[in-house]
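Reviewing the structure listed below.
With one protein chain held back, the other chains of the complex are shown just where they sit.
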Amino acid sequence: MSLWFSIFLLIVLIAIPLIGASIPGFPLLLGVIIPYAAIAIFLVGFVMRIIGWAKSPVPFRIPTTSGQEKSLDWIKYAKYDNPHTFWGVVVRMALEIFFFRSLFRNTKAELRGQKIVYGSNKYLWAAGLAFHYSFLVIFIRHFKYFVEPIPGFVSLIQFFDGFFQVGLPILYLTDALIVAALGFLLLRRLLDSRLRHLSHAADWFPLLLILGIASTGILMRYFIKIDVVSAKELGTGLLSFSPVVPIGVNPLFYIHLFLVCTLIAMFPFSKLMHLGGIFLSPTRNLANNNRAVRHVNPWNYDVKVHTYEEYEDEFRDVMKAADMPLDKE
Amino acid sequence: MNDKGKIVLGLIVFLVIMTFPMWYNFINGVVPFEDAVVQTANTPGKDKCVRAADYMRTQHMDLLNEWRQEVVRNGDRYTEDAYGNKIEKSLSNTCMDCHSNKEEFCDRCHNYMAVAPYCWDCHVLPAEVQQADMALKVDATEGNE
Partner (left out) sequence: MSSSAEVKFKPEEIARIDYSPPSEHWTDPQIDFEAKRGNWCYSGVHKSLKYLDLPVPKTKFAPNDQDWGLPENWKEIILEGLRKRLDRFRSLKVFMDICVRCGACADKCHFFIGSGDPKNMPVMRAELLRSIYRKEYTTAGKIMGKMVGARDLTIDVLKEWYYYFYQCTECRRCSVFCPYGIDTAEITMLVRELLAEVGMSIDWIVTPVANSFRTGNHLGIQPHGVKDSLEFAADDFEEITGIKIDVPINKKGAEVLFIAPSADYFAEPHYYTLLGYFALFHEIGLDYTWSTYASEGGNFGLFHSHDMIKRLNAKTYAEAKRLGVKWILGGECGHMWRVYHQYMSTMQDEPSFLEVPKSPITGTVFDHARATKMVHLAEFTADLIRHGKIKLDPSRNDHWTPTYHDSCNPARAMGLLEEPRYILQNVCNNFVEMPENTIRENTFCCGSGAGLGTDENMEMRLRGGMPRGSAVRYVQENNDANILLCMCAIDKATLPALCDFWAPGVEVGGVHEMVGNALIMTGEPERKTDLRGQPLKGKEEVENE
């Protein structure tokens, strides 16, 4: 149900620029006004979300310890899976962010008779990593549509992405990878009955949307070629705040751009905010040095306690009878 | 524990990365790309390209690729242009005949789009083009100094 809803939503989003591209005035809306609005929503929204999270304090130091603690000198401790120092945390976070450390642990539990067996299960990790890195490379590659002159690192990444010089235009590895990875993630969600059960539109839609963006991009590069110079003029114009509305660009381009705008505008309000959230996850970004360094809770307040005096007052007689030491005779 | 400092620093890093194209363009002062119609250098008796300009603008690489396949693999050297004239499938001869100003005609867009075609890995530029290019380069360097 929520899948059909997401598909419907995507179709509508594709139809808008498809029909609109030929209406006078629409290119201005699609090529300038909406992109600016989307970028503004993204940047402001993202910052606001982070600030919103940051406003709530971290009252307790609750790292999930995934290895040996630092205790006695002669016991080797897990510096990065159970960090004791700030730099240990930095490495743990880097491993988490760049290599999806926790997801790498993934296993699959299966019931065989009355026994449970565990197998390694790295597909999700591999597909997740492939998707995110492809996305990053594609994101960086696209800088060339927005800046002039093109910085060396962009050309370099593009060179390596097309290293094998397959086809013409040269096939970018990430183009193939991102589609394969997205396909896996989508199929996994669809075919695994548990995942299908728990997925809602907020899960289907971003997958479909990014798949839509990737497909239109691939179409434009390899199949229905568009005037890239005009596209870049629009891009650089936008991001140097002297927008130009190009004429006669393929509607496919507007579809691509509109879907991208949708993605970045919804970003701060969707689960995609895990990009920022991972940095603020208290089970990962704190050192496990609780017993060595006092963590302060800003809203710590007094609670009703049962004092020893009250305790002794209640039990003085029995304690006396049992010959136990008393503070007050 | 609010980690204000670290979070603000993180947000600044995020914004700097995300707005890279904006401040990069601001620093470099982007000038609009002068697309216009690039004048070709030599047009002795030829005023039309082998295909329409719109087609060539977006799909010249497909045509060249096709030609290359046919010439190199099949030895099939000749074809007709859009107007029925017999032409040689040749970048160096047919294309560069008119568009001899490579730097102006090819490279400008390719550089603008960071496209590095490997045409000239094999093809040698016609001598006069090379000379003209050299002269241009010298001019350019002198101009810069």
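Chains here go by letter, A and B, matching the order in which they are written, and residues are numbered from 1 within each.
Quick note on the criterion: contacts are C-beta pairs under 8 Å (C-beta built on N, C-alpha and C of every residue); 3 or more make two chains touch, one makes a residue touch a chain.
As the structure is a prediction and not an experimental result, all values here were calculated from the model.
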Handout entry: Displayed partners of the chain not shown (whole complex)
Key = A
Exercise for the section: For the chain that's not shown, point to the residue among A:Y77, A:F253 or A:F267 touching it. Expected result: A:Y77
Problem - Residues in chain A touching the chain absent from view - result: 1-2, 5, 49, 52-62, 64-72, 74-78, 81-82, 84, 96, 100, 102-103, 105-109, 111, 113-116, 118, 124, 128, 192-203, 269, 271, 273-274, 277-278, 280-284, 288-297, 299-300, 303-308, 311-312, 314-315, 318-319, 321-322, 324-325, 327
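One rule holds in what follows: only the chains that are shown with their structure count from here on.
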Fill in the blank from the handout: Per the C-alpha means, the centres of chain A and chain B lie apart by a whole-Å value of 37
Handout entry: Residues of chain B defined as touching chain A within the complex
Key = 1-4, 7, 10-11, 14-15, 18-22, 24-26, 28, 30, 32-33, 35, 57-59, 61-62, 65, 109, 111-114, 116, 118
Exercise for the section: Within their complex, state which residues of chain A touch chain B. Expected result: 42-43, 46-47, 50-51, 54-55, 57-59, 61, 143-144, 146-151, 154-155, 158-159, 165, 168-169, 225-230, 232-233, 235-237, 239-242, 244, 276, 279-280, 295-298
